[in-house]
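Complex shown without one protein chain; remaining protein chains in place.
Letters A and B mark the chains as written, and numbering starts fresh at 1 in each.
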Amino acid sequence: MSTEATHKKGAHAALAHHFEDLEQQREAGSLGMWTFLVTEIMFFGVLFMAYSLYRSMNPEAFAIGSGFLNVELGTINTGVLICSSLTMALAVWSAQARKDKKLIIIFVALTMLLGMTFLGIKFTEYIHKWDEHLIPGLDFQYHGPFAGKVEMFVYFYFVMTGIHAIHMIIGLGLMTWILVKAAKGRFSPEYHAPVELVGLYWHFVDVIWIFLFPLLYLIDRHLPPIH
Amino acid sequence: MSIASPPTDHRERVRTNYLNHSYGVKSWLLTRDHKRIALLYLASVSFFFLLGGVFALLIRLNLLTPAGDLFSADNYNKLFTMHGIVMVFFFLIPGIPAVLGNFLIPIMIGAKDLAFPRLNLASWYIYILGALFTLYAILSGGVDTGWTFYTPYSTTFSNTYVTAAGLGIFITGFSSILTGLNFIVTIHTMRAPGMTWFRLPLFIWSLYATSIIFILGTPVLAITVALLAIERTFHVGIFDPALGGDPVLFQHLFWFYSHPAVYIMVLPGMGVISELIANMSKKNIFGYKFVAFSSIAIAVFGFLVWGHHMFVSGQSVYAGMIFSFLSYAVAIPSAVKVFNWTATLYKGSISWQTPMLYAIAFIGLFMIGGMTGLFVAALGVDVHVTDTYFIVAHFHYVMVGVTLMAYLGGLHFWWPKITGRLYPELWAKIAALIIFVGFNLTFFPQFLLGYLGMPRRYHMYPPEFQVLHVLSTAGASILGIGVLIPMVYLIWSMRYGKIAPPNPWGAAGLEWRTSSPPPVENFLETPHVTWEAYEFAPREELEIIGKVSVDDRAG
Partner (left out) sequence: MGTWLPFMPEQASTVASRVDNLYAFLVATTIFFTVLISSTLLFFFVKYRRRSEHTIPKPIAGSIKLELLWTIIPFCLAMVMFFWGASVFFAQYRIPENASDIYVVGKQWMWKFQHPEGQREINELHIPLGKRIRLTMASEDVIHSFFVPAFRMKQDVVPGPNRYEQMWFEATKPGAYHLFCAEYCGTNHAAMIGTIYVMEPKEYAKWLNGGATEGTLTQKGEKLFTDFGCITCHKSDGSGRGPVLEGLYGKQQQLTTGEKVLVDDNYIRQSILSPGSQIVAGYQPIMPSFQGRISEEQLIQVLAYLKSLAPQQPTTGGPTENPVPIDTTNVGKK
């Protein structure tokens, strides 16, 4: 009850005033991130649900639309993103186990590099669509069978990958923040919650892509072209 | 603060409270104190309540005559749309959680603040940003789609500021999401030692259930409104049949959020009422666990009933049956609450002060609102009454009436804690009576109108409905006067009210074991809870945590 009791003497510099100890703070952070990811699932869930619904109603049109996508680039991007998950996991591991801040910096920087590679490739794909006049609503020049529903497929493609890309960009921003903190030597085996949380977020964004890729690029790929 | 701090220092600290420890606009706009953020919400939410109320009065005035002489059809349509948007998204949904919840959750569980204070402030700014978009839509000409934004009218046919209003709702949604997240994490991780789940006040349980809906439902609305905005802007999308879409899909997505949103409005109110009933009768809540779990049950079942808004939209009759069945299921936990509240009063020591009056009014309105819910859940009757004034009356009772009673009741009950001043009891009683009468006179005739076939959202109507419309308008003016009275005397009391003791009601609950108003970190030391919820004791035994001397309490 005496005043100094409420003031944590020798408390960790990173401990916010309203937490009792670092453990509570870490727990709150991690529960917060998990809860946030649940909201993200509901957010993307609507898109996945609507996509599946229209895909099941218009399988031919969506197969044609899917044919416009570049599977090679999509596959490369999937690989890039999986690798970035690995480097992110290594960054978390180095924050947990090592005191060496260099290791964290290296792995986070690698993850960012891979993330930017993904976005670069994604951007190239968008440019291709632009050149091919496949921008729904603005410049959509496909007039073959099922044109309306094919346009809807491409619309889904842009909305879903676009929102995913926005999440990637936010992730890159968070990692920049981690990079700065790490460079200042803020992380230690006792305090590294931010690295873990950003790691969680990044893995989630990867998992979303793991669902997007087959749904958009791969379904009905095996169908032979119609003669 | 130092080891050598003398005992007199304590009194100093108690006198420093969250209101007076710093001054200036900046100390408010950049605050991370949940109590100050709650007051920021109180101001903004009250503003939107007044705005929505003005729209409501204009609507009622227009309906005085069958020809709707006051406004043109377009302006009338904009009025009821903006009334709905402002009231639902900017008053009813944030009302109790963001004001009372924000203020009370940390204090009630014995924490110093919410888990993420900066995020809490950010939520308020996001709310304001969303509100600015909506205000922009209103000021530049308004929206006329109805707050439900049904497609394809909203995507293709309306010429009003749908996108701006939609963006406003999209943005405000994130404020709800982040608030819900903050509450959930706080309730899980920040409880004081000894504060077990079943020692939590029922208000906390109800806000926990509300937060579940916030985080599961709001993202669905957010993405749906975003898709609507994209569709409207680029003429490509999934809702307009002319683009190959399905307008009923929009209804499914919209109500997947917006039905649970009704529980976002009602559940916190139920929590407030549990507090008022228990504390104003000095009785522990009868069947605590049943009341606690009924909140969770309502939140869960609430997600399974959205299709009951679409019984006549051409969805399958079998889907209609399932949704009807589930809607009846969600009625049971609500009934359980009402019975338990009533039983709580048995052999209590019931105060007749204002908060109790609001609690009784709440139960009365909730009975009518809830029971008429059984009418609209019955498929055969819903076919006739859906989209009529019966629905308007039903949802005003169940989400507006009860939320308003709980909000005002809670505000009166915790006003001494929030401001450190007492409100004038006589005025408060008069206002409560006027509001109750006004509300019933406004909305009860609308049940009759609805069953007679008067459709909602009509700018003019056949003359045989006029008598009931005039009654309703008369009620609305009484209600309007009624809600202005508390605004006046509550503001007055902030300066001139009697100084409030730490526990003016002799209530149980941690918030009454700290000074009024509380210090910045809520308690002078971390409380250790050794008592059950609603364990009442003679006032002398309720100690203020952090050892306040007797003079302090008197002062």
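Heads up, the rule we're going with is that a residue touches a chain if its C-beta (ideal position, glycine included) is under 8 Å from a C-beta of that chain, and two chains touch if they have at least 3 such contacts.
Please read these numbers as outputs of a predicted model, since none were measured by experiment.
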item	value
Shown chains touched by the chain that is not drawn here	A, B
Residue in contact with the excluded chain [from B:Y153, B:W427 or B:W492]	B:Y153
Full-complex contact with the absent chain, from B:Y125, B:W197, B:W352 or B:Y496	B:W352
Of B:A137, B:L253 or B:I360, the one touching the omitted chain in the full complex	B:I360
Residues belonging to chain B that touch the chain removed from view	68, 73-74, 77, 144-146, 148, 150, 152-153, 156-158, 241-242, 246-248, 281-284, 286-290, 311-314, 316-318, 320-321, 324-325, 328-329, 331-332, 335-336, 338-340, 342-343, 345-352, 360, 363-364, 367-368, 371-372, 374-375, 377-384, 386-388, 448, 451-453, 455-462, 467-468, 506, 534-539
Sites on chain A contacted by the missing partner chain, in the whole complex	58, 60, 145-146, 148
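Here is the rule we use: only the chains that are shown with their structure count from here on.
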item	value
Separation of chain A from chain B, taking each centre as the mean of its C-alpha atoms, in whole Å	35
Touching residues on chain B, where the partner in the complex is chain A	1-3, 5, 9, 111-117, 177, 181-182, 184-186, 188-190, 215-220, 222-224, 227, 230, 233-238, 243-245, 249, 253, 521, 524-526, 546-547
Sites on chain A touched by chain B in the complex	1-7, 16-20, 24, 27-28, 31-32, 35-36, 38-40, 42-43, 45-47, 50, 53-54, 58, 136-138, 140, 148-149, 151-152, 155-156, 159
